[in-house]
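Report on one structure; see the data block that follows.
The complex appears here without one of its protein chains, the remainder shown in place.
First chain written, first letter: the chains are A and B, and each begins at residue 1.
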Amino acid sequence: MAIVAQSSKYGQIGRTTLAWIVGLLFFFPIFWLVLTSFKTDADAVKPEFLLFFTPTLENYVNMTENYDYWRFARNSVITSVFATVFTLAVGIPCAYAMAFNPARRTKDVLMWMLSTKMLPAAGVLYPMTFLTKNILGIFDTHFLVIIVLSLINMPIVIWMLFTYFKEIPREIIEAGKMDGVNTWGEIREILIPLAWGGIASTALLCFIFCWNEAYWTVRLTTTDAATLSKLIEGNRAPEGLFFGRLSAVSAAAVGPIVVLGWFCQKQLVQGLTFGAVK
Amino acid sequence: MSLKNVLCTASAVAFAATGAFAAELTIAIVNNGHMINMQTVAEAYTEETGVKLNWVALEEGVLREQVTSDTATGGGQYDVINIGMQEAPIWGAAGWIEPLNFSAEYDVEDILPAMRAGLSNDGTLYAAPFYGESSMVMYRKDLTDAAGVTIRDNDSWARVKDAAAAIHDPDNGVYGACLRGKPGWGDNMAFITTVVNSFGGAWFDEEGRPQLDSAMWNEAINFYVDLLGNYGPPGSEGNSFNEILALYNEGKCGMWIDATIAASFLEVDGVEYAQSPNAGNAAGANWLWAWAFAIPAGSPNAEEAQKFIEWATSKEYVQAVGNHPEFGWGSVPTGQRASTYEIAEFKAAAGFAAAEMAAIDSAAPAASDIKPYVGVQFAAIPEFPEVGSAVAQEMAAALSGAKSVEDALAASQAAADAIMREAGYYE
Partner (left out) sequence: MANRTLPRLLQTPAVILLLLWMIVPLSMTLYFSFIRYVLNNLRRPEWTKPSIDNWRGFGNYEFVLNNKDFILAIQNSLVIVGSILFLTVILGVLIAVLINKTFPGQGIVRVLLISPFFVMPAVNAVLWINMILDPVLGLQGIAVDGINTWISGLKDAPLVGWFFSLWPTLEPISFRATQTSAIAVIIMVTWQWTPFAVLIFMTSLQSEDQQQKEAAILDGANTWNQFRFLTLPHLGRPIAIVVMIQAIFHLSLYAEIEIVSRGNGNKNLPYLIGEFANNNIGAASATGIFAVILANIVAIFLLRMIGKTLME
């Protein structure tokens, strides 16, 4: 400790200042977005109202009255929550089996799963529309959006869980077996409590990715299951001046997830180890 | 309140929620001012007819993609769709949308002839215009006066350029000419095509062979790049309607040639209007566009949809907006009906009315000797969006200075040729 204290006081002040500058720089665009959301469309492009202006709630009122913000927000919450739950429900058993009973091919299977994420979505837009609308009849339903969000995120979720589970000493699981606990019991009583940090941060990350998904959620929905990303797509370039309007919609769309991120950041930092803790 | 009362109220509400609506229509609209206003005006329609309206407001490009994917796969998601003049005739020909048949009191003849022509295929109307527009010059009289220049109706491009040069004053934040440069067949190419038309050029010949290697295109694009590159604002390759509107209202533009609808958004003093410049071509140099309503083939609610369209594009709708406490005569949709331009309140509220009407009337969408296809700033063929986007990117590259005009045109011609060949127009 004594040695650390020797490091110059100026160094400490310099580092603190630099850290704050970097933090503020990274946050600035979001601050700017929120600030602009309280300006009228006309004021938003006027240099004289850069920082000092008469704040207005007009954009937020317009957003809730004319654009049905709450319906989009509700759909975002429903689809993201259920997709995260479903992904974990399928992903945890899979990762558990891969981590504790690896076969020769396990690593190949994992790599193959990750590679499905690289398939270009745009190429199958029409087939997918046709399939879900004309054949399966599930177009524009929560069910479809939840399934698609789950499938998109499943590879990363399984891979993350796999890396956490591998860190758990095998003996603990084996001990459970000795006590006559069945597989379901092993997962519920031993695995989940032990890997709780990892599972929680995986769930958070999955939720964030679901919330922000914007290709399929925009294109496989009409009204009933349309999420906030569709609200953004409708508003990113409306006719006329729009910086104020757009900022309000954007702030309201990313706000919930940013605040959630703030509250859970400790959890995220502790959980995103990817099995690196030896 | 007793429990019984609560239960009664609850069941009444539930009944109202499920049983009150005779039908439900899902309507896809482009996120423009007139359509957003319509959502409010249409509350009266729902009250009167009991038809519930679900609105899906989307950005233009996303709207096109969504509506195309739905319609091409047999429809079903939307009962009424907002489409433009490029789509209406070809979607009608492909059987994607239903022909429209209106009752006598609707007065189809009142719809401006240019609009009817542009939205029909083989004489059948497939979409009804909600609002229409042409293009015109919007210039700042105070600036031209100060510089001692004038801009006339159908002026020559050379005089327009001189005027732009005279009022160009970047040190004081005023740019001579603000024009579209953002790539997109409906963005920079809408304006550029009118320039090309006025120089006597066209997209295709009778066989569908692209004409981008012609002298007219060369002359027109050189002129465009020269004008906008020298007297336009920085970053013009990213500017389209919205961006320029913001610049204009900030007092940064000396002149702007764009959609007539822009005039209703202008908040600057001293704006005058003039008909689009023309290098001497009889086909004219101003575009023609309409946002119209159509019914996708296979809509289970085609009858209700037809009734809704009849209401939304009627004379009564114009009156409803004009007399609406929230909107008024400055906000009525224009460019669709001759009768709109006869309303005294509208003429008093909209200083641009006469110029807009003249511009729409002089636009010539029909095929002619000069351009053997339907459409002014586009060609009404299914392949055009692909050709238009490819060329649009090359034009933006020429404007950015990343390519010479000659190289950009050569690349455009090659790309357009490949697409037309692929589509089977010629071997």
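FYI, a residue touches a chain if its C-beta (ideal position, glycine included) is under 8 Å from a C-beta of that chain, and two chains touch if they have at least 3 such contacts.
Predicted model, so just to flag it, every value in this text is computed and none were measured.
Q: Taking the complete complex into account, tell me which visible chains touch the one left out.
A: When the full complex is considered, the omitted chain touches A, B.
Q: Which residue among B:F102, B:F265, B:Y341 or B:Y425 touches the omitted chain?
A: B:Y425
Q: Using the touch definition from the top, which of A:A73, A:I173, A:C206 or A:V254 touches the missing chain?
A: The one listed residue touching the chain not shown is A:V254.
Q: Which residue from A:M63, A:L144, A:I158 or A:I190 sits in contact with the chain not drawn here?
A: A:I158
Q: In the full complex, which bits of chain B touch the chain not displayed? Write them out.
A: Residues of chain B in touch with the missing chain: 61, 64-65, 68, 72, 90-91, 93-94, 96, 173, 182-184, 187, 233-238, 243, 246-247, 250, 252, 381-383, 385-386, 389-390, 392-393, 396-397, 400-403, 411, 414-415, 418, 422-425.
Q: Spell out the interface residues on chain A facing the chain that's missing from view.
A: 3, 12, 15-16, 18-20, 22-24, 26-27, 29-30, 32-33, 36, 45, 47, 50, 90-91, 93-94, 96-98, 100-101, 103, 107, 109-111, 113-128, 131, 150-151, 154-156, 158, 183, 208, 211-212, 214-215, 228-229, 232-233, 236-237, 243, 246-247, 250, 253-254, 257-258, 260-262, 265, 268-274, 276-278
Here is the rule we go by: only the chains that are shown with their structure count from here on.
Q: What residues on chain A touch chain B, complex-wise?
A: Those residues of chain A that touch chain B are 42, 45-46, 66-67, 125-126, 129-130, 133-134, 139-140, 218-219, 222-223, 226, 233-243.
Q: Where on chain B does chain A make contact in their complex?
A: 26, 30-33, 36, 39-40, 54, 56-60, 62, 65-66, 69-70, 72-74, 76-78, 241-242, 245-246, 249-250, 261, 265, 267
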